[in-house]
Structures are given as structure tokens and as C-alpha cells.
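After the C-alpha cells below, expect a handful of questions from me.
With one protein chain held back, the other chains of the complex are shown just where they sit.
Chain naming follows the written order as A, B and C, and within any one chain the residues start at number 1.
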Amino acid sequence: MNHSKTEINNIQIAYIGGGSRGWAWGLMSDLALENKLSGTVKLYDIDYRAASKNAEIGNRLSKREDVSGKWNYEAVETIEDALIGSDFVIISILPGTFTEMESDVHLPEEYGIFQPVGDTVGPGGMIRALRTIPIYAGFAEKIRDFAPDAWVINYTNPMTLCTRTLYEVFPEIKAIGCCHEVFGTQKLLASMLEEVKWISNVNRRDIKVNVLGINHFTWIDQASYQGIDLFPLYREFVDRNYEEGFEGSEKNHWMNNHFASAQRVKFDLFRKFGLIAAAGDRHLAEFMPNNWYLKDLQTIQNWKFSLTDVSWRIQNQQKLAAQSDRLVNGKESFEINPTGEEGIDMIKALLGLEELVTNVNMPNHGQMGNIPTNSVVETNAIFGRDSIKPVLAGELPPEINNLVMRHVLNQETTLQAALQQDNEMAFRAFANDPLVNLPPHQAKELFNKMLENTKAYLPV
Amino acid sequence: MNHSKTEINNIQIAYIGGGSRGWAWGLMSDLALENKLSGTVKLYDIDYRAASKNAEIGNRLSKREDVSGKWNYEAVETIEDALIGSDFVIISILPGTFTEMESDVHLPEEYGIFQPVGDTVGPGGMIRALRTIPIYAGFAEKIRDFAPDAWVINYTNPMTLCTRTLYEVFPEIKAIGCCHEVFGTQKLLASMLEEVKWISNVNRRDIKVNVLGINHFTWIDQASYQGIDLFPLYREFVDRNYEEGFEGSEKNHWMNNHFASAQRVKFDLFRKFGLIAAAGDRHLAEFMPNNWYLKDLQTIQNWKFSLTDVSWRIQNQQKLAAQSDRLVNGKESFEINPTGEEGIDMIKALLGLEELVTNVNMPNHGQMGNIPTNSVVETNAIFGRDSIKPVLAGELPPEINNLVMRHVLNQETTLQAALQQDNEMAFRAFANDPLVNLPPHQAKELFNKMLENTKAYLPV
Amino acid sequence: MNHSKTEINNIQIAYIGGGSRGWAWGLMSDLALENKLSGTVKLYDIDYRAASKNAEIGNRLSKREDVSGKWNYEAVETIEDALIGSDFVIISILPGTFTEMESDVHLPEEYGIFQPVGDTVGPGGMIRALRTIPIYAGFAEKIRDFAPDAWVINYTNPMTLCTRTLYEVFPEIKAIGCCHEVFGTQKLLASMLEEVKWISNVNRRDIKVNVLGINHFTWIDQASYQGIDLFPLYREFVDRNYEEGFEGSEKNHWMNNHFASAQRVKFDLFRKFGLIAAAGDRHLAEFMPNNWYLKDLQTIQNWKFSLTDVSWRIQNQQKLAAQSDRLVNGKESFEINPTGEEGIDMIKALLGLEELVTNVNMPNHGQMGNIPTNSVVETNAIFGRDSIKPVLAGELPPEINNLVMRHVLNQETTLQAALQQDNEMAFRAFANDPLVNLPPHQAKELFNKMLENTKAYLPV
Partner (left out) sequence: MNHSKTEINNIQIAYIGGGSRGWAWGLMSDLALENKLSGTVKLYDIDYRAASKNAEIGNRLSKREDVSGKWNYEAVETIEDALIGSDFVIISILPGTFTEMESDVHLPEEYGIFQPVGDTVGPGGMIRALRTIPIYAGFAEKIRDFAPDAWVINYTNPMTLCTRTLYEVFPEIKAIGCCHEVFGTQKLLASMLEEVKWISNVNRRDIKVNVLGINHFTWIDQASYQGIDLFPLYREFVDRNYEEGFEGSEKNHWMNNHFASAQRVKFDLFRKFGLIAAAGDRHLAEFMPNNWYLKDLQTIQNWKFSLTDVSWRIQNQQKLAAQSDRLVNGKESFEINPTGEEGIDMIKALLGLEELVTNVNMPNHGQMGNIPTNSVVETNAIFGRDSIKPVLAGELPPEINNLVMRHVLNQETTLQAALQQDNEMAFRAFANDPLVNLPPHQAKELFNKMLENTKAYLPV
């Protein structure tokens, strides 16, 4: 890298999963908008052709006059090629294919288990973890051997276990897991300010929150805007909107959008537990006991959130593939939109250009009380030059910590089970997931079927 | 106290709940058999008449020539009278009456929740805790003020929360919770030695075990007899008896005995988790998810353990009351039987007469890994003169620790809820109990009814 | 308090030690320069007249047209009057008088012990602590009873033990200890940038450092400016200046200034330990073994730092008293100079007006590894609305941690000794101080003499 006081050139980024559409294009967009950084992005993907297309798309973009962040994109055939010399490693992959995800998400429905997302916890999240952990163990070894000093930013789910695996295999790794779910809650609080206090256009970054929990099951116990404590306002806001939910300015009603909700789960958790749950309702519901928000389709409809059908993901993938071809051959022009993700801000902070305080997934070294050391937790951290220091976020009250710990320990069990290829151990976690509210023999039957469906991606 | 090298006189014991039949008579029996100790037992009970009768019974016993342990029994009208000057405090009370216990145990059946015991966890255990904690907070204050240096031995359930409350209110207290459930498992292992290795008449004290967990949900991860590792033998034993269960030399078949089981739950837990669960099946089943062993009456019958109906307890109480009168007026002679409890051994060890290693409930100061500091855990400890030092028992594997932690944190929540009289907080624990497998609104309905039934014993 | 989006009025500050000249005048100066805040400062002092004069000085100042921060100053006769209704409490007192300090600093010289400051550790710091801890225990009780929700900012030395005492007596207190020594090291690094890299006019706040240690014995293990790692530069800087020392742009040579040094101790510690010690050399030398930097006057001269004679402090006090009178009667005009302290920035951050990351003294809840829980440590923290969250600063290497721990445990011993009025316990800490390099009987003799000299301020 070359430093000047205010910009840095010749940065090298390795992008693992560089053939992806959504995330890779988002990165290109954000890089294009940032004029203080430049360098090379090496795109690695098991689908080399997809990576090549993305390289082509990225390089076309860099040539445009309206683009201030100039980067060179290069598809590489091996992960080693991507890693050697890299300053940053970004990982965003699909573990397995949508065929496996179809089984993860929908097979449990035969046993009365509905999963709005199915990639984090629940039977779907667990089976996904079993095939993802070996892949990430491999990444960790490669990073240890070829880019031990690089900062690694992970976007893949299950976020907690991906990040946890990297540290388990290579404890000195400098890795974080990044997720935008908390941002969504900050935006909700901004909307609340408009509704309750007529303060409009609040930037979600000015909503200061203390975050604690695990990815997709994070909680906020302090929130303020300027000098204002947001908790009393939120209580009023929840009371107003508890029954009907709040849809805000989102264009699509929750019933028409595969990712939307009316925030009713969040409101109910606030009423029952007193803190602000800081993830989308679709995620939150998956962490709670099965008969709270996911008992049956009628219950789900009452709570007003959508289930994301994998068939939709497949269709969407096909649309994006077609779009990719159009972008490559220039039939369509790349539309630059800031993603709202903080990856680029993090990179700038790690390069020393600015200080950043934001939430991040890292092994617990005391930032969260009453959670085991080394389990990956999500709290705020200060990013500075080559340094990420979590803040002492405190601890959750025991009744919420209890809900969190159940998943933390299931995840620790799943990690060890996957690394030791011990399916009996994996089943112990599976049977203890709150959504797997089944007698043991039925739980075992479901587990075996799901495992069979993902076996192409399990080590032998 | 007066010490000589081998015996100690003028010991003073305060017995809170001194009007009880079962426990008080057991203590009298054990004291009568022990010739190294003598002194005074002050019996305190909210039912003074019952205490008086017990004093009479005890003093009659002490006069008998066949009794070597000579004690003076005295009923006292206030707890202060009992405590002042005491070297040891024994607590064994019924929190509330069997009317409240009837509600604890049987009301949840209307919601499909069956509880074999209902005094530890589950809806019954929790509601019982809510009325017991304030009583124990009172005891702790009295002990702090009138007998701060005495050793306190608790036998009341919920054991964990009774002991926990004593320490929460008076952190310098020297208190332990004692329970014989682990002894039963040692006896089972002794029976196993006979069945599998033809080694007979093994004293359960010679079965060396490492104990870790919480009361009634303890686990053994090392067990030996002389130089023999008992784990391979237990595996063989479980395989032989898994389907039919093991009833051993117990006189009564499990179906005819209100406290018996065929050990099938214990065997199943061993198969599923690899460690030896060390409590009676009736207790163990209450700690697991509702649909494992308690789904319905048919399931319970398949697992071959009994439900202890409170109506049986009421009848038994009446029989004992009648017996008490006969003992007082000399129509019946007190039958001296060693109880198998270790209270007297503990007292002797605490007086410095012998060293004792046994399992005990105490606040966690590191004896169990991955359990919060100060939560009450059950592990081995060394008893010596005025000293109980827990041993470092290690930690449970994460998948079992997960099952334990759920209760540990529910208990911490229940403790705080009871002390702060916060029913909303109490409900958060209630709704998270594994047996309370209900949608939140049903859980709330059950909670409110049960609370109403116990309100005579709640602080106002 | 009244909030608007960008300014806050009606703030109430209690100033304990409000008759002081240096610190109180500094606060007035900083408040006068800050236009977003206004309210009342209640000045409490055991010398009520001095507080009254300061009130007069402050109110005169507020009336001036060139002053944008308008505050009302009020001298009060009791600490309760100051505390009731306060949002912030500032404490800056002289524990005892300069007569006691004379003994603290200079009596040990008879035993060959030289102390450049004598208010933190060493025999002087310890005896000062013994008379300060009871005073602070009293403050803590008053704050608990009259201003439990106020934020408390302490400036008095011994900083660590003052802050530690507040938390020991009132654990829920919201208190911090503030010190500018780290700022001085940041300024040194800024000077270094000019010398080594020709980068001038760097604001010390843009020198980002990770701070860990205890007050006046803090260490920096990461330092950067923009994207530049300052450690290699510091090594070069130390090599250049090791022999002669570095005096920078300070107006006075170290020999002519009672607070100055040539940084040679700091440079030597860097060479020997590899990290940047972040306090003035006069302080640092007091934490190290006696024969390192303070063996005798010749050694001290070689290391080029000054000893602050208490007679100078007495003279200075007299000069300030005279100046106070001139300010009160208008013969002299108050000169407004920013102090460079961060108290006002902290207040603004705690009011939610801005986010601040800076170093602060707080009880250790994990921000520093391998230091006991609750011992007061100095690390960075994020200040936000009604919230200070320390960052996880990591841990010192064992060889430096060893030097720090010796003082941490001496301080814990001193705290308990002072609270329990146990002089034998206090002596154990005294005899173990690195400067008290004496045979025990001589140490005891010195201890007794010093204690005698301060007995007017010890509880009886």
C-alpha cells in the first residue's frame, strides 16, 4: 500500500465468493463512490466464469468518467492467488446451492416447523452450518498460510459460526463478521423520531445505540439521539403501533415483500422483555420458542412478517444471471447505488483514515458479560488503524441472556460437531434448538433426512 | 462446644422446621446412633405444637439405654431462640401447605404439563420458589443477626434457590444444600457391579464419582470403584437393561411406589449424551423438554417412572401425625434406622473429627466451569474443621451445559423476581421453562392461576 | 436540564474543592469558552471564604461580553447544598495541607528516598492516600444520598485510590478519574512527527493511541497518526535523543521548571520494555525500583527531570491567593485560556451532544486483561449520552504487567487498610513499595514518623 495523508493507493482486496452478484456488485458500487482508495480486487470463486464476468463488469465500471474510485478487478483461479499480498479479504459465499437451501428451509415444514429465513439457527441454520464450517475451516487455513496479516471481513451466514470457525482454526486471524440488521433498527428509531417527535431526516448513524447479543439476535439497551433518551419514546411508539404494526416508508407492504415485516415481533419482544431487539422480525422469530411466533401459518400472518421462499431466491438468481450477461456485454449500464453497508468505512478506518464506531461480530474477550470467552458476539467496537477494539457492552439481563445462551451453546456444540464430524453431537444441538419442538425420535428423523440432503457438501 | 481429641459435647443445633416428621425423626435417629457427639437441638417451627411433640419424642429417645448419642431436645417459640448460640442450623421446611403444592403439581396438568415431583423446576418448582425465596430471605437475615458463624445445612426444595437465596441476602453465610439423589446413583452403580461383575455388597461410598451440575440435574463424568473405570461397565449395563429398565433389589415395582422408577430415563440420557445423569428419573425428566419424557401419560408409562400425587403426600402426612401422637404418649416405640443421609457425617467433619469428601450445593466460585459465578452448583467438596472446599469439578460438555444453563439462568431470574416482587420478570423465567411448552398467552394464563393459588404465601 | 438539539441549559454542577485556584479557575475558563452549555456551578469548599471569592470571580467573568458560556456561580456552605440537584460533580481538593505534603515528599529524603512528585505512589503517595481515602469515603456517601445519578469527575491525586474509594463505598456511582498525562505523551508524539517527518501542527487529539495501565503509569502499545504507525518513528526518535533527551518547544529548560523533564526516563523505558510509557518522567520514575531513576541526586540529574519541592507549592499558593483578591476586587482581569483538560468535552458527550473517545480511570470490568476486577485502570472509553463504555484495551506483556500489578495490589491493600484503619496492613503495602528499598525496621520507622505527621487527617 502507498499512504499519503488522505488517500491510499495500491490496496489489494481478495474477494472470496467473487462470482456473486448481489454482494460483489454492491462492493463495486461502494468502491466506485469512494475517492480516497484505489487498488486491485482479486475475485476468487469456485465458479471461475462468474468471477470473470464480475471482473469484466468491475473494470468497465472503473473506466467510467463518473466513477471516482478507480479499481482494477481480476478474476483468479485459486484462492492462493487471491490471498497472496492481500490487505483485506472479503468473504461472501453461498455454502452449497439453493438445492441444499431448499431442504434447509422447507423440509422442516413437513414437521410443522416454519422458518422465515432458515440460514442462521433453527434446523435450517444448523444444517447449513454443518456444511459451511468445513469450508470456513479451509479458508482459515489458507488465510493463515497466505495472508495472515490481512483483515478478513465476512458477510456469509451463519455469520456467528463462520466467524467462530475462522478463529477456531487460526486464532491469530484478524477477522470480523459484518451485518446490517442493526442498521435497520437504527432506521426504525429514526422513523420513530419522525412519528413521535416530528424530527425528520435523521441519519441512522446519529442514532447511538449500545448493542449486545449474537448476530440476528442482538439487543439494544441504550439508545439516544443527540441528548434524547430514545427508550421512553420507543415505549410510546410501541404502544401506538403494537396492534397494527409499523411499516413506515417502506415501499412494499410486508405481504408483498420477501424480506419485510411490520415490526410486530420486535414490538412484542420489547413489551415482554423491556429491551429493543435489533434485527429483522424474520430473524428474531427464529431464535424464540417455536410456539411464540412460528407456531403455524396463521400465527405468522398475525405477527405480520414474510417467509422467504427459496423458490423466490432461485428465480431471483436467474434474473441476476441474465443481468450479469447484459452488464458484461454492455447491453445494460451498471447502476451505482450506495449499499448502506459499512465495509468501505471499515476499510478506511482500518487504514487509519478515520475513526469508526459500529457494531461487529468478534470473539468475546469480555465485551459481553456472562457469555463464554471466544464465542462470537455482536457489540460495538472502535475501528482505527490496523485495530478493532470492542467496547465493554455490559451484559444482558439473565432472562434475555438465557435465550441467547441457548443458541451460543448450540453453536459451540455445532462447531465442534462439524470439526470432529460427529453427527451424534450435532444432533444434540439440533434437538435443543427452540424451533425443533419435537419428540426426540421425530427430531432424529428430520435431522437424518436433512443431513442426507446436504451430504454432497459434508467431508467424508 | 467442648472438644476432646475424639468427641465433642455441648454442640448446639438449631432445627428450623423442627416440627417436621420425616426429616426431624431421621435426624434423631442418626444422632442416636452417633456416640462422638452430644448437645442440644433447639426445634423451631411455625407449628410450635409439632415442635414440642418432636422434643418430647427426642428426649424420650435420648433416655433409652440402647441409644449412645445423648441429646437434649427443646422446642422454642422464636427462630431467634433457636439460632442464638447455635453451632449448626438445619433447615427443612414445607414452604406453604400441601394445598399450594396441589396447585403447583396438578394445575399444570390442565395444560398438558405433567410433573412427577413439581418442587424443583417446571411450573410447580417455579411457583414454589416464588413463595420460598421470601421465607429464606427472612432466614438469612435472622442467621446474619443471630448466628453468623454457624454452619447452615439446608434440605428444603427447591434446593438450589433456597441455598442461593441464603447467600444472596447474607453473602458471608456458611451454608450448604444437601441432597441424597447422587447417593441413589452410586447405589445403582453398586447394583451394576453386582450384575455385570459379580462384585456384591459394595458400599455406595466406595463408588467414587465426579459430580457436576445443579441439584436434581447432576451429572457424573468419572466413576470408579477401586481401580476400575465404571464407564465401560455402565455402557454394557445400559445396553442390557435399556428396553426393560432396571429395578434392582428395590422391594416395590415402580408402578406401586410413589418415588420409584426403572431408570429408563437415566439410561436414555446416557445413550444420548454419554454421561451418567445422577438423580432419580422423576427429577431428571422435569429438566428436559416437555416432549422428551413427559409428553403425555402414555409416554411417562413407557419410560417407567411414577408421578407422585400430592393426595398421597396428604394421606402420608396424616399417618405420620397419628404416629407422632403414639410416639409422644409412648404407645409406639421410636424405631432407630440410619437414614443414609450425610448430615451427621458433615457435622463431624466440620468439627474436625474426620475428613469427608462428598457432593454438596454451594455457590459457584470456580468449581464448575462455564457456569456463572455465585449460581449454586452441586459438586464434590472436602469437609474439614470449619471448612468446606469444593473441588474443581471441571465443566460439562457444551451440549449438556446448555441444558443446565437454561435452568441456572431461569433460577437467577426467579431469584431476582422474587426478591424484587416483579411478577413480569418471574413470568419470563416461567415461559422459558422447558416444560412450559405453551404459546405465551396460555403460559401467562397458567402462571396467573398458579400465582393466585399461592398468594397467601407471597409478600404484599 | 433543558435540552434543545444543540445546546443544553440549566445544567447544575457541584464543585467540591470549589475554593481552589488552579482547577476552579481553569474550569471557569473552559466554561466561558463553550457556548452550548449554561447553568449553575455550586462551589463547596471547607474554606468557604475561598469558595465565595471564586463565586465572585466566576460571576464577574460571566458578565463579560466576550464570554459566550454564561454560568451562575454560587458558594454553598454544605456539601449537601452543592450536591442536591446536581447533574455533574467535579472534585478537586487538596487532602490535608502543604504541611502534610511537606512530610510526604521530603521526610523520606532522610532515608535516601527522593520523590519528584510524591502524591501517587511511593511513601508520600501512600501516606497521602491514607488521609484521602476517608475523605473520599465521605464524599461517596454524600453522593449516594444526595446525587446518586450525577456523573462524578475526579481530578484529585492519588487518582486511582480516590476513584477506587468512590466505587468501593457506593458501587453504583457513575464516577471517573481524569488526568492529562497521556495528553502530554500525545503532544510528544506530535513533536516527534515534526522532528522526524516534518509534519507540523498536529493536534494531539489526532494522535490515536491505545492506553493501558494505571494512572501516572500508563502505557501505549499502539499509536498512529492518519495511516502512519508511530512505533517505528518513535524508535528512531528515541535513538536520536536518548543521550541528550528531548525538550521540544517547552519554554523552560527542565532544570528551571518544577514540572518539566527531558523525557529521558520515557526513552529508557521504551528501550528496556518496548512500549511507550505515557506519563511525565517525574511520575514514571516513582513507579520503578528505587535504584533505577531515583537512586540519588546525581542519578536524578543524569536522567534530567525535576523534583517538585513543596516549598515552591507553598510560594505559588501565596501568589495565587493574592491574585484571587485582585480578581475579586477587579484590580486584575481574569485571563481566559483553554486548559487543554477534557472535562467540558466529557460533559458535552455525557449530555449527548457529541461522541468522545478518550482515556479515563474506571474500575476494571475487563477493559484490561490480567488486572483484578474492580481495580481502577486507565484505558480509552467511549463517552455518549449518560454512558461511558471502556474499550477492550487488551493486556500488557507480563513483564510490564508485573510492574503495574505491584502497585495495583499495594493500592488494594492501602484501600482496605485505610477503610479498616489497620496500620499494620497499611505498612505491608508501604514496605512493598519499590521506592521503599529499606530493611523492614527502617521502613517501619519511616512509616511511623510519616503517619504521625499526617495524624490530624486520619480518623480516630
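By our rule, a contact is a pair of C-beta atoms (placed from the backbone, for glycine too) under 8 Å apart; a residue touches a chain by one contact, two chains touch by 3 or more.
Not measured: the values here are computed from a predicted model.
Contacts of the undisplayed chain with visible chains (whole complex): B, C. Across the entire complex, the residue among C:72, C:370 or C:423 in touch with the chain not shown is C:370. Only one of the listed residues, C:238, C:403, C:418 or C:446, touches the absent chain: C:403. Touch with the chain omitted from the figure is made, among B:327, B:393, B:409 or B:436, by B:393.
From the set C:223, C:429 or C:451, the residue in touch with the chain omitted from the display is C:429, counting the whole complex.
Within the whole complex, the absent chain has one touching residue among C:49, C:272 or C:455, and that is C:272. In the full complex, the hidden chain is touched by chain B at residues 3, 5-6, 8, 208, 210, 222, 224-229, 351-353, 355, 357, 365-367, 369, 380-382, 384-387, 389-394. The chain not shown here touches chain C at positions 272-273, 289, 291-292, 295, 299, 370, 372, 397-399, 401-403, 405-406, 409-410, 412-413, 416, 425, 428-429, 432, 437-440.
Here is the rule we use: only the chains that are shown with their structure count from here on.
When chain centres are taken as C-alpha averages, the shortest distance to the whole-protein C-alpha average belongs to A.
Centre to centre, using the average C-alpha position, chain A and chain B are separated by 46 Å. Taking each chain's centre as the mean of its C-alpha atoms, chain A lies 44 Å from chain C.
Chain B and chain C have Cα centroids separated by 54 Å.
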